[in-house]
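Have a look at the structure below before the remarks.
For this depiction, one protein chain was excluded, whereas all remaining protein chains were kept in their positions.
Every chain is named by a letter (A, B and C) in the order it is written, and numbering of its residues begins at 1.
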Amino acid sequence: MMIIMKSNATEEQIEHVIQHIYEAGLRPHLSRGVETTVIGAIGETHTIPTERFECLPGVEAVRRITHPFKLASRQFHPRSSLVTLDGFQVGGEGIAIIAGPCSVESRTQIIETAHAVKEAGACALRGGVFKPRTSPYSFQGLGEEGLEYLAEARAQTGLPIVVEIMSHSQLPLMETFVDVLQVGARNMQNFDLLRAIGKSQTPVLLKRGLSATIEEWLMSAEYILAGGNEQVMLCERGIRTFETATRNTTDINAIPVLKHLTHLPVLLDPSHSTGHADYVAAIARAAIAAGADGLLVEVHPDPAHALSDGKQSLTPEQFAEMVEEVRKIAQIFGRHLVQPAAERALYGR
Amino acid sequence: MMIIMKSNATEEQIEHVIQHIYEAGLRPHLSRGVETTVIGAIGETHTIPTERFECLPGVEAVRRITHPFKLASRQFHPRSSLVTLDGFQVGGEGIAIIAGPCSVESRTQIIETAHAVKEAGACALRGGVFKPRTSPYSFQGLGEEGLEYLAEARAQTGLPIVVEIMSHSQLPLMETFVDVLQVGARNMQNFDLLRAIGKSQTPVLLKRGLSATIEEWLMSAEYILAGGNEQVMLCERGIRTFETATRNTTDINAIPVLKHLTHLPVLLDPSHSTGHADYVAAIARAAIAAGADGLLVEVHPDPAHALSDGKQSLTPEQFAEMVEEVRKIAQIFGRHLVQPAAERALYGR
Amino acid sequence: MMIIMKSNATEEQIEHVIQHIYEAGLRPHLSRGVETTVIGAIGETHTIPTERFECLPGVEAVRRITHPFKLASRQFHPRSSLVTLDGFQVGGEGIAIIAGPCSVESRTQIIETAHAVKEAGACALRGGVFKPRTSPYSFQGLGEEGLEYLAEARAQTGLPIVVEIMSHSQLPLMETFVDVLQVGARNMQNFDLLRAIGKSQTPVLLKRGLSATIEEWLMSAEYILAGGNEQVMLCERGIRTFETATRNTTDINAIPVLKHLTHLPVLLDPSHSTGHADYVAAIARAAIAAGADGLLVEVHPDPAHALSDGKQSLTPEQFAEMVEEVRKIAQIFGRHLVQPAAERALYGR
Partner (left out) sequence: MMIIMKSNATEEQIEHVIQHIYEAGLRPHLSRGVETTVIGAIGETHTIPTERFECLPGVEAVRRITHPFKLASRQFHPRSSLVTLDGFQVGGEGIAIIAGPCSVESRTQIIETAHAVKEAGACALRGGVFKPRTSPYSFQGLGEEGLEYLAEARAQTGLPIVVEIMSHSQLPLMETFVDVLQVGARNMQNFDLLRAIGKSQTPVLLKRGLSATIEEWLMSAEYILAGGNEQVMLCERGIRTFETATRNTTDINAIPVLKHLTHLPVLLDPSHSTGHADYVAAIARAAIAAGADGLLVEVHPDPAHALSDGKQSLTPEQFAEMVEEVRKIAQIFGRHLVQPAAERALYGR
């Protein structure tokens, strides 16, 4: 951590900062420049907030040299983490394609979709039952009933299920039913939820907030890791920018940046990051070409009648085509699409 | 709502859309252009999501003509709403200045601050006890102990207290202690929390999300209003942009825009919207000049030792100076700073 | 174009708008809703600015139904345009890789780089001689001397050269030397330059402005096309967002969006769009996987000593590796890397 003093800082103020550095368990290192003095604070700075020094008298600014996350950092954990689901792993050489409707709407809809996406090559089924909707007048999800339909879809297809959790009070119910807890963009900094999930043993898919920096996103992962849950996957889903031609702007740069900064698996959701079915396949291909470990894709048997996000949902046929393109790109880089053991068992018989 | 058809849409697809318009309880109105056909959907469209039409075959785009909020809209409620606190009102001719530390850190700190801000002209006391912190390693707040100190500060000064609620499960505790429930930027779209608060009778201060549009913000207010709680105040606290010279970018435009769109009172938090104590007074003055109904300001008796946000906190002296400037601007426009009845009683004796 | 009236608009105001619609050579179409009246303006609206109606009394807002560009639109020109350079074409099945240093720094540097990038598979050579630098104290380019070195590099390698033009007064000089005029991000809305280039016969590579929407970018292309120069290529180079982990945010969505909206060839510059050599190859692969027609890549024989943009420049070895990866992705989609005829001739002998 570098503490930059104001150009008119007094010797007393410098002394005072140095004393605070010692109190924080760090070592000071003084560097007097032409216009200003900079004081390094050396030691284990990850867990020390910059604000500890920012408002001391005479301080102009405080800048971190190292990142404020540690458990999520590849620097201290060089090997890529693997998240194990039903007999397959996310984060290794395999590519995981998770697919399904935005919302579970009916028993028929989710079971039909589950079979279709499995056929096409998905390794897990997504489906929302509690929906975070901008408008109080929009469809809010089927709730527990939806979880039961998902469980049935899993029983029939062997696909593990991925469901969004919206509140820490839903955790007991969710843990009974789901294989992966999805944390949505709007809850990326719902710290009560992150803390609760940190104490769970269920794998987590942590989506990026609409305007979260990569560093803030990794700090949210750090909350879960610090709680003891190491099964964390990240999912880029587009950020908010000035461009309105698409629903969000896919931050494709985030893929190589994250592969550099963290050991956690990185997925991309081309449905939300574009908002248009017409653009989903192109961005899915781009994600895998850029090095993503998987995809989260909205598929609906009849997008025109979807109760939410129909505009960005692929039909099963479009999805199957997308999977084939993705599979070819994966192969170039020596990767393959993963499959659930249960499915392999079902079909291996 | 205008439904814009693709240039190659068939007559059948147009028919199909028209049928869906009737099913939604609306009336269609067809307009055939040179390149495309546009179908108006006329009626009570506020509560009908655009996605209901967006993915029908042949549809290019759907655009709203009217806003998707109704209870929050000034169109249906032309008179400005007043939120009544302890004997004074926010949203009328008065200007409400709410001040206090980012976090309650100790009994002494909050009581000392309460007296200081009351002296200087504040009408209510703010202080966080559950803190949403980006890092799991930062100070997370005193919890219930902090609420007790706040209650004591209120008893001594007569200032109503404003405290951030982070989760719907905190509501019973909060309702016992606080006068205003603050919803923070990171929870603006925590819909479970919004729904819970909608059923409360306690007034709410709803902060804008870091990257929330004004429309999304009003939709979050709509959640609370739709639940039955009409005591909603809005608080602009800066948005996230590319500029890094300040912590956030104060969206000062939001003040006149909101005064035009909604009847709810509008406050501004110059502490978070700038992130630097040096800039707080200038932005506080700007807010009142632009027509805001009040301010939310961080004040700390010793910013250099604050456990959070010290960099943007004013000292009581700086705050008193800011209040005087604001008072003069308010007077130009025939407005005045409000005071709590309790305080008036205490001092009126 | 839809003209939305205020809810309290009078009959007279509606009449007045209708009259203006006729004066603009359009046909009105009235639609009376519950809360408001909408008037369609039907006809050739591309060249009519919305402001013509926006400030008429009683008008709330004006919204376009169709895009404000026509010559650039795929709707009126469904077949993809091809830009012909030295015996090869950009925009068809081929993929064009343009590479070279940010700035021409010396005769040796550019000639050495030209040979290296040709070897690796580039079809054209880039190099700046007039540099748009944020600081007046930075290296500003070699000027005409640089153009002569580039011409020599072309003579030796057969690679056509791509050079940024910064002002319309440089056009005569540029036309003598270069094969492609590059318009940089900061000049995307330098309309005097666009008009001048519109009258040239030299092909143009139009980069996207840092905060330009896709529509504004296509309007800038429209300026050039309207002037008579049809040889326009677009180049995405990252947009400015709140994220600071990379220099810019690559808008990968722009690739499929542009392929949908326009017939012009679309390239991507992964060097500027990431700002880090470590991330360039991943984003180059993503661009081609998403459907881009080519790449613009910074390559420097010794990035550590580059006078500009060394941080984001690839070494010739890194570039060669990137080209091989890109080639494999191109092949999946039935595409190949193009080569200049001159080169083919040189080597065909």
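Basically, a contact is a pair of C-beta atoms (placed from the backbone, for glycine too) under 8 Å apart; a residue touches a chain by one contact, two chains touch by 3 or more.
Values in this document were obtained by computation on a predicted structure and should not be read as measured data.
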Touch criterion as defined above, residue of C:43, C:143 or C:310 at the omitted chain: C:310
Task: Check the options A:36, A:89, A:315 or A:331 and report the residue that touches the missing chain.
output: A:36
- line: chain C positions in touch with the non-displayed chain are 46-49, 51, 54-57, 68, 132-139, 166-169, 186-187, 189-192, 195, 210-211, 216, 219, 222-223, 226, 240, 277, 303-304, 306, 308-311, 313
Statement: Logged for chain B, residues touching the omitted partner chain are 211, 213-215, 239, 241-246, 249-257, 260, 273-274, 278-279, 282-283, 285-291, 325, 328-329, 332
Field: Touching residues on chain A - with respect to the absent chain
entry: 2, 4, 7, 29, 31-36, 38, 40, 42-44, 63, 65-66, 75, 211, 240-242, 244
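The rule is simple: only the chains that are shown with their structure count from here on.
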- prompt: What's the chain with its C-alpha centre farthest out from chain C?
  reply: B
Whole-Å gap between the CA centroids of chain A and chain B: 28
Task: Report, in whole Å, the distance between the mean C-alpha point of chain B and the mean C-alpha point of chain C.
output: 41
Query: Rounded to the nearest whole Å, what is the centre-to-centre distance of chain A and chain C, using the mean of the C-alpha atoms as each centre?
result: 32
Statement: chain A touches at least 2 other chains through residues 211
